[in-house]
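Here the complex is missing one protein chain, while the rest keep their positions.
On to chain A.
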Amino acid sequence: MPEPAAVPDTRIAVECRGIVKQFGEGPNALRALDDVSVAIREKEFFTLLGPSGCGKTTLLRMIAGFEYPTEGSIRLHGEDIAGLPPFKRPINTVFQSYALFPHLTVWENVAFGLQMLGRPKAEIAARVAEMLKLVHMEELAQRRTDQISGGQGQRVALARALAPAPKVLLLDEPLSALDYKLRKEMQIELKRMQSETGITFIFVTHDQEEALTMSDRIAVMSKGKVLQIGTPWDIYDKPAERFVADFIGETNFLATTLLGIEAGIARVRLPSGVEMSATLAEGYVPSGAATLVVRPEHARVVPAGGPTADQPSGQLSGTVENVVYFGTDTHIHVRLDEGFTFMVRQQNSRSQSCGVTVGERVGIVIAPDAAQVLRD
(Lines give C-alpha, C1' and ligand atoms only; values in the text may rest on other atoms or scores of the structure.)
Protein backbone atom coordinates (compact mmCIF):
# COMPACT_ATOMS: atom_id res chain seq x y z
CA MET A 1 0.00 0.00 0.00
CA PRO A 2 1.50 3.34 -1.03
CA GLU A 3 1.78 6.13 1.46
CA PRO A 4 -1.04 8.66 0.85
CA ALA A 5 -0.14 12.07 -0.49
CA ALA A 6 0.83 14.56 2.18
CA VAL A 7 -1.98 16.73 3.57
CA PRO A 8 -2.17 19.83 1.39
CA ASP A 9 -2.00 22.43 4.15
CA THR A 10 0.24 21.59 7.04
CA ARG A 11 -0.50 24.57 9.26
CA ILE A 12 -1.73 23.57 12.70
CA ALA A 13 -5.47 24.00 13.36
CA VAL A 14 -5.74 22.60 16.88
CA GLU A 15 -2.84 22.00 19.17
CA CYS A 16 -3.29 20.26 22.52
CA ARG A 17 -0.18 20.31 24.63
CA GLY A 18 0.44 18.43 27.86
CA ILE A 19 -3.25 17.90 28.56
CA VAL A 20 -4.06 16.33 31.91
CA LYS A 21 -7.61 15.75 33.03
CA GLN A 22 -8.10 14.49 36.52
CA PHE A 23 -11.48 13.59 37.99
CA GLY A 24 -11.71 13.49 41.77
CA GLU A 25 -9.03 14.02 44.36
CA GLY A 26 -6.61 12.00 46.45
CA PRO A 27 -6.34 8.23 46.13
CA ASN A 28 -9.63 7.97 44.20
CA ALA A 29 -8.47 10.43 41.58
CA LEU A 30 -8.90 9.22 38.03
CA ARG A 31 -6.63 10.47 35.29
CA ALA A 32 -8.81 10.46 32.21
CA LEU A 33 -6.04 12.11 30.22
CA ASP A 34 -2.41 11.86 31.14
CA ASP A 35 -0.04 14.28 29.41
CA VAL A 36 -1.68 14.18 25.98
CA SER A 37 -0.22 16.21 23.15
CA VAL A 38 -1.58 16.24 19.62
CA ALA A 39 -1.27 18.74 16.80
CA ILE A 40 -4.06 18.60 14.23
CA ARG A 41 -3.36 20.17 10.87
CA GLU A 42 -5.66 22.42 8.92
CA LYS A 43 -8.14 20.66 6.59
CA GLU A 44 -7.10 17.34 8.02
CA PHE A 45 -9.38 14.40 8.76
CA PHE A 46 -7.93 13.49 12.13
CA THR A 47 -9.17 10.52 14.14
CA LEU A 48 -8.90 9.78 17.85
CA LEU A 49 -9.06 6.01 18.01
CA GLY A 50 -9.20 3.80 21.07
CA PRO A 51 -11.34 1.51 23.18
CA SER A 52 -14.06 2.94 25.39
CA GLY A 53 -12.62 4.66 28.44
CA CYS A 54 -9.35 5.59 26.72
CA GLY A 55 -10.02 9.31 27.05
CA LYS A 56 -10.76 10.10 23.40
CA THR A 57 -14.20 11.55 24.12
CA THR A 58 -12.87 13.55 27.06
CA LEU A 59 -10.26 15.10 24.78
CA LEU A 60 -12.93 15.91 22.19
CA ARG A 61 -15.18 17.48 24.82
CA MET A 62 -12.24 19.57 25.94
CA ILE A 63 -11.67 20.89 22.43
CA ALA A 64 -15.42 21.67 22.27
CA GLY A 65 -15.28 23.41 25.65
CA PHE A 66 -17.53 21.09 27.68
CA GLU A 67 -14.62 20.09 29.90
CA TYR A 68 -11.67 22.10 31.06
CA PRO A 69 -8.19 20.59 31.30
CA THR A 70 -6.62 20.20 34.74
CA GLU A 71 -3.29 21.03 33.11
CA GLY A 72 -2.10 21.89 29.62
CA SER A 73 -3.11 24.22 26.83
CA ILE A 74 -5.42 24.01 23.84
CA ARG A 75 -4.70 26.30 20.94
CA LEU A 76 -6.90 27.02 17.96
CA HIS A 77 -4.83 28.55 15.17
CA GLY A 78 -2.36 29.66 17.80
CA GLU A 79 -4.89 31.24 20.15
CA ASP A 80 -5.28 29.68 23.59
CA ILE A 81 -8.91 28.61 23.95
CA ALA A 82 -8.64 26.32 26.97
CA GLY A 83 -10.55 28.79 29.15
CA LEU A 84 -13.23 29.82 26.64
CA PRO A 85 -16.80 28.56 27.06
CA PRO A 86 -18.20 26.47 24.17
CA PHE A 87 -20.31 29.28 22.71
CA LYS A 88 -17.23 31.42 22.15
CA ARG A 89 -15.33 28.75 20.21
CA PRO A 90 -15.64 28.60 16.41
CA ILE A 91 -15.88 24.83 16.74
CA ASN A 92 -19.01 22.74 16.24
CA THR A 93 -19.85 19.21 17.30
CA VAL A 94 -21.80 16.32 15.84
CA PHE A 95 -22.98 14.48 18.93
CA GLN A 96 -23.14 10.72 19.26
CA SER A 97 -26.86 10.96 20.07
CA TYR A 98 -27.18 13.75 17.41
CA ALA A 99 -28.84 15.93 20.11
CA LEU A 100 -31.29 17.43 17.61
CA PHE A 101 -33.69 19.90 19.22
CA PRO A 102 -36.97 17.98 19.42
CA HIS A 103 -39.13 21.10 19.59
CA LEU A 104 -37.74 22.54 16.37
CA THR A 105 -38.05 21.52 12.72
CA VAL A 106 -35.16 20.27 10.62
CA TRP A 107 -34.83 23.75 9.10
CA GLU A 108 -34.85 25.44 12.52
CA ASN A 109 -32.25 23.01 13.82
CA VAL A 110 -29.88 23.82 10.98
CA ALA A 111 -30.54 27.56 11.34
CA PHE A 112 -29.93 27.59 15.11
CA GLY A 113 -26.21 28.35 15.09
CA LEU A 114 -26.54 31.08 12.46
CA GLN A 115 -29.39 32.70 14.39
CA MET A 116 -27.29 32.70 17.55
CA LEU A 117 -24.49 34.37 15.60
CA GLY A 118 -27.00 37.07 14.63
CA ARG A 119 -26.67 36.61 10.88
CA PRO A 120 -29.16 38.41 8.63
CA LYS A 121 -32.33 36.46 7.77
CA ALA A 122 -31.59 36.23 4.05
CA GLU A 123 -28.13 34.88 4.68
CA ILE A 124 -29.50 32.29 7.12
CA ALA A 125 -32.12 31.12 4.62
CA ALA A 126 -29.52 30.76 1.87
CA ARG A 127 -27.01 29.00 4.08
CA VAL A 128 -29.58 26.56 5.52
CA ALA A 129 -30.78 25.71 2.02
CA GLU A 130 -27.19 25.11 0.96
CA MET A 131 -26.53 22.86 3.97
CA LEU A 132 -29.74 20.88 3.51
CA LYS A 133 -28.73 20.36 -0.10
CA LEU A 134 -25.27 19.21 0.95
CA VAL A 135 -26.79 16.47 3.10
CA HIS A 136 -29.69 15.73 0.70
CA MET A 137 -32.39 16.75 3.17
CA GLU A 138 -34.08 19.62 1.26
CA GLU A 139 -37.41 17.86 1.10
CA LEU A 140 -37.72 17.22 4.82
CA ALA A 141 -36.89 20.76 5.92
CA GLN A 142 -40.24 21.33 7.63
CA ARG A 143 -40.37 17.95 9.39
CA ARG A 144 -40.07 17.72 13.14
CA THR A 145 -36.93 15.89 14.16
CA ASP A 146 -38.91 13.06 15.75
CA GLN A 147 -40.45 12.37 12.36
CA ILE A 148 -37.20 11.44 10.60
CA SER A 149 -35.12 8.26 10.60
CA GLY A 150 -31.79 7.70 12.35
CA GLY A 151 -29.81 8.11 9.15
CA GLN A 152 -31.65 11.34 8.33
CA GLY A 153 -31.10 12.57 11.88
CA GLN A 154 -27.40 12.00 11.33
CA ARG A 155 -27.50 14.18 8.20
CA VAL A 156 -29.38 16.95 9.98
CA ALA A 157 -26.87 16.88 12.84
CA LEU A 158 -24.07 17.27 10.28
CA ALA A 159 -25.81 20.09 8.46
CA ARG A 160 -26.50 21.87 11.74
CA ALA A 161 -22.87 21.65 12.81
CA LEU A 162 -21.52 22.69 9.40
CA ALA A 163 -23.93 25.58 8.83
CA PRO A 164 -22.00 28.21 10.85
CA ALA A 165 -18.85 27.21 8.88
CA PRO A 166 -16.79 26.31 11.96
CA LYS A 167 -13.02 26.24 11.77
CA VAL A 168 -13.08 22.73 13.21
CA LEU A 169 -15.80 20.09 13.22
CA LEU A 170 -15.81 17.55 16.03
CA LEU A 171 -17.53 14.22 15.46
CA ASP A 172 -18.20 12.02 18.49
CA GLU A 173 -18.75 8.47 17.20
CA PRO A 174 -21.42 9.82 14.87
CA LEU A 175 -21.85 6.61 12.90
CA SER A 176 -22.11 4.13 15.75
CA ALA A 177 -25.92 4.13 15.82
CA LEU A 178 -26.27 3.33 12.12
CA ASP A 179 -26.52 -0.12 10.59
CA TYR A 180 -23.61 -1.51 8.60
CA LYS A 181 -24.68 -0.44 5.10
CA LEU A 182 -25.72 3.05 6.10
CA ARG A 183 -22.49 3.43 8.03
CA LYS A 184 -20.45 2.57 4.93
CA GLU A 185 -22.42 5.14 2.91
CA MET A 186 -21.97 7.82 5.55
CA GLN A 187 -18.23 7.18 5.72
CA ILE A 188 -17.96 8.09 2.06
CA GLU A 189 -20.39 11.02 2.53
CA LEU A 190 -18.34 12.38 5.41
CA LYS A 191 -15.16 12.29 3.35
CA ARG A 192 -16.96 14.06 0.51
CA MET A 193 -18.28 16.78 2.84
CA GLN A 194 -14.89 17.28 4.36
CA SER A 195 -13.23 17.80 1.02
CA GLU A 196 -16.09 20.04 -0.22
CA THR A 197 -16.10 22.26 2.85
CA GLY A 198 -12.38 22.23 3.58
CA ILE A 199 -13.09 22.13 7.30
CA THR A 200 -10.78 20.36 9.73
CA PHE A 201 -12.53 17.23 11.03
CA ILE A 202 -11.69 15.64 14.37
CA PHE A 203 -13.37 12.29 14.50
CA VAL A 204 -13.71 10.01 17.51
CA THR A 205 -14.27 6.29 17.04
CA HIS A 206 -13.50 2.91 18.54
CA ASP A 207 -13.89 1.28 15.13
CA GLN A 208 -10.41 0.72 13.72
CA GLU A 209 -11.69 -0.08 10.24
CA GLU A 210 -13.59 3.23 10.16
CA ALA A 211 -10.47 5.04 11.34
CA LEU A 212 -8.27 3.43 8.69
CA THR A 213 -10.60 4.11 5.77
CA MET A 214 -11.49 7.71 6.60
CA SER A 215 -8.55 9.39 8.28
CA ASP A 216 -5.63 11.41 7.04
CA ARG A 217 -3.98 10.75 10.39
CA ILE A 218 -4.90 8.73 13.45
CA ALA A 219 -3.98 9.08 17.12
CA VAL A 220 -4.29 5.73 18.89
CA MET A 221 -5.20 6.20 22.54
CA SER A 222 -5.28 3.88 25.50
CA LYS A 223 -5.77 4.57 29.21
CA GLY A 224 -5.55 8.32 28.87
CA LYS A 225 -2.38 8.35 26.77
CA VAL A 226 -1.65 8.80 23.09
CA LEU A 227 0.40 5.80 22.02
CA GLN A 228 1.02 6.63 18.40
CA ILE A 229 0.11 9.29 15.86
CA GLY A 230 0.44 8.61 12.18
CA THR A 231 -1.17 7.99 8.84
CA PRO A 232 -3.37 4.88 8.61
CA TRP A 233 -0.46 3.27 6.80
CA ASP A 234 1.96 4.11 9.62
CA ILE A 235 -0.42 2.87 12.26
CA TYR A 236 -1.19 -0.36 10.49
CA ASP A 237 2.15 -1.29 9.03
CA LYS A 238 4.51 0.29 11.52
CA PRO A 239 2.78 -0.03 14.89
CA ALA A 240 5.03 1.25 17.64
CA GLU A 241 3.54 -0.68 20.54
CA ARG A 242 1.89 -3.98 21.18
CA PHE A 243 -1.42 -2.28 22.03
CA VAL A 244 -1.49 -0.43 18.71
CA ALA A 245 -0.64 -3.53 16.70
CA ASP A 246 -3.25 -5.54 18.57
CA PHE A 247 -6.00 -2.93 18.44
CA ILE A 248 -5.64 -2.19 14.73
CA GLY A 249 -6.44 -5.22 12.64
CA GLU A 250 -5.32 -8.74 13.35
CA THR A 251 -1.75 -9.54 13.99
CA ASN A 252 0.82 -12.08 15.13
CA PHE A 253 3.29 -11.51 17.92
CA LEU A 254 6.52 -13.50 18.16
CA ALA A 255 8.83 -13.41 21.18
CA THR A 256 12.44 -13.29 19.96
CA THR A 257 15.95 -12.63 21.17
CA LEU A 258 17.68 -9.53 19.83
CA LEU A 259 21.04 -10.40 18.29
CA GLY A 260 22.06 -6.97 17.08
CA ILE A 261 21.10 -3.85 15.21
CA GLU A 262 22.77 -2.74 12.03
CA ALA A 263 21.76 0.31 9.99
CA GLY A 264 18.34 0.44 11.61
CA ILE A 265 17.63 -3.23 10.92
CA ALA A 266 17.42 -5.67 13.80
CA ARG A 267 18.65 -9.23 13.65
CA VAL A 268 16.58 -11.50 15.87
CA ARG A 269 16.42 -15.19 16.71
CA LEU A 270 13.14 -17.04 17.07
CA PRO A 271 12.79 -19.69 19.79
CA SER A 272 13.04 -22.28 17.03
CA GLY A 273 16.58 -21.06 16.38
CA VAL A 274 15.72 -19.50 13.03
CA GLU A 275 17.24 -16.07 12.55
CA MET A 276 15.59 -13.24 10.65
CA SER A 277 15.79 -9.47 10.22
CA ALA A 278 13.14 -6.93 11.15
CA THR A 279 12.59 -3.18 11.04
CA LEU A 280 12.49 -1.18 14.27
CA ALA A 281 9.58 0.76 15.73
CA GLU A 282 10.13 4.47 16.13
CA GLY A 283 11.65 5.22 19.52
CA TYR A 284 12.78 1.65 20.12
CA VAL A 285 15.20 1.24 23.01
CA PRO A 286 17.31 -1.90 22.53
CA SER A 287 17.02 -4.60 25.18
CA GLY A 288 17.73 -8.33 25.17
CA ALA A 289 14.25 -9.45 24.22
CA ALA A 290 12.30 -8.18 21.24
CA THR A 291 8.65 -8.70 20.37
CA LEU A 292 8.14 -9.11 16.67
CA VAL A 293 4.91 -8.20 14.94
CA VAL A 294 3.87 -9.76 11.62
CA ARG A 295 0.56 -8.99 9.88
CA PRO A 296 -1.29 -12.16 8.74
CA GLU A 297 -1.35 -11.05 5.10
CA HIS A 298 2.43 -10.62 5.04
CA ALA A 299 3.06 -14.30 5.54
CA ARG A 300 2.18 -17.30 3.48
CA VAL A 301 1.77 -20.99 4.03
CA VAL A 302 4.01 -23.39 2.13
CA PRO A 303 4.19 -27.18 2.21
CA ALA A 304 6.38 -28.46 5.05
CA GLY A 305 10.00 -28.93 4.20
CA GLY A 306 9.58 -26.44 1.37
CA PRO A 307 12.29 -24.44 -0.27
CA THR A 308 13.85 -23.02 2.89
CA ALA A 309 17.10 -22.38 1.16
CA ASP A 310 15.77 -19.65 -1.16
CA GLN A 311 13.67 -17.95 1.56
CA PRO A 312 16.32 -16.22 3.64
CA SER A 313 13.85 -14.03 5.55
CA GLY A 314 13.15 -16.87 7.92
CA GLN A 315 10.69 -19.66 8.25
CA LEU A 316 8.40 -21.14 10.88
CA SER A 317 6.79 -24.51 10.89
CA GLY A 318 3.74 -25.99 12.48
CA THR A 319 0.44 -27.79 12.07
CA VAL A 320 -2.73 -26.35 10.53
CA GLU A 321 -5.26 -25.96 13.32
CA ASN A 322 -8.12 -24.22 11.64
CA VAL A 323 -9.09 -22.85 8.22
CA VAL A 324 -11.72 -20.09 8.15
CA TYR A 325 -13.21 -18.92 4.87
CA PHE A 326 -14.14 -15.18 4.71
CA GLY A 327 -15.19 -14.74 1.09
CA THR A 328 -12.44 -12.40 -0.02
CA ASP A 329 -9.76 -14.28 1.88
CA THR A 330 -9.08 -17.30 4.04
CA HIS A 331 -7.58 -17.28 7.54
CA ILE A 332 -5.27 -20.19 8.25
CA HIS A 333 -4.43 -20.73 11.92
CA VAL A 334 -1.20 -22.64 12.35
CA ARG A 335 -0.05 -24.03 15.71
CA LEU A 336 3.70 -23.41 15.63
CA ASP A 337 6.17 -25.95 16.94
CA GLU A 338 7.02 -23.38 19.65
CA GLY A 339 3.50 -23.80 20.99
CA PHE A 340 1.63 -20.62 20.04
CA THR A 341 -0.74 -19.93 17.17
CA PHE A 342 0.16 -17.93 14.08
CA MET A 343 -2.41 -16.66 11.63
CA VAL A 344 -1.91 -16.32 7.91
CA ARG A 345 -4.37 -14.48 5.68
CA GLN A 346 -4.46 -15.65 2.11
CA GLN A 347 -6.31 -13.94 -0.72
CA ASN A 348 -8.84 -16.29 -2.29
CA SER A 349 -8.91 -16.95 -5.97
CA ARG A 350 -11.89 -18.34 -7.83
CA SER A 351 -10.19 -21.27 -9.42
CA GLN A 352 -8.64 -22.93 -6.40
CA SER A 353 -9.06 -23.25 -2.65
CA CYS A 354 -6.36 -22.25 -0.19
CA GLY A 355 -4.79 -25.68 -0.60
CA VAL A 356 -4.23 -26.70 3.01
CA THR A 357 -6.26 -28.95 5.27
CA VAL A 358 -6.57 -29.10 9.02
CA GLY A 359 -3.88 -31.27 10.61
CA GLU A 360 -1.45 -30.80 7.73
CA ARG A 361 2.21 -29.94 8.48
CA VAL A 362 3.14 -26.61 6.88
CA GLY A 363 5.86 -24.02 6.82
CA ILE A 364 5.31 -20.26 7.09
CA VAL A 365 7.22 -17.81 4.99
CA ILE A 366 7.31 -14.22 6.21
CA ALA A 367 7.70 -11.66 3.45
CA PRO A 368 10.93 -9.64 3.47
CA ASP A 369 10.54 -6.40 5.52
CA ALA A 370 7.23 -7.62 6.95
CA ALA A 371 8.46 -8.11 10.52
CA GLN A 372 8.86 -5.21 12.93
CA VAL A 373 10.26 -5.03 16.44
CA LEU A 374 7.86 -3.33 18.88
CA ARG A 375 8.80 -0.62 21.34
CA ASP A 376 7.70 -2.24 24.60
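Quick note on the criterion: a residue touches a chain if its C-beta (ideal position, glycine included) is under 8 Å from a C-beta of that chain, and two chains touch if they have at least 3 such contacts; residues count from 1.
We adopt the following convention: contacts and distances are computed from a predicted model.
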item	value
Complex member absent from the view - protein name from UniProt, among "CcmD family protein", "Nitrite reductase small subunit NirD", "Spermidine/putrescine transport system permease protein PotC" or "Pyruvate, phosphate dikinase"	"Spermidine/putrescine transport system permease protein PotC"
Per the touch definition above, residue among A:Gly18, A:Pro51 or A:Pro86 touching the missing chain	A:Pro86
Options A:Met116, A:Ile188, A:Ala255 or A:Val358, residue touching the unrepresented chain	A:Met116
Which of A:Ile12, A:Ala99, A:Ala125 or A:Ile261 contacts the chain that the document leaves out	A:Ala99
Where the missing chain touches chain A, by residue	64-66, 85-87, 91-93, 95, 97, 99-103, 112-113, 116-117, 160-161, 164
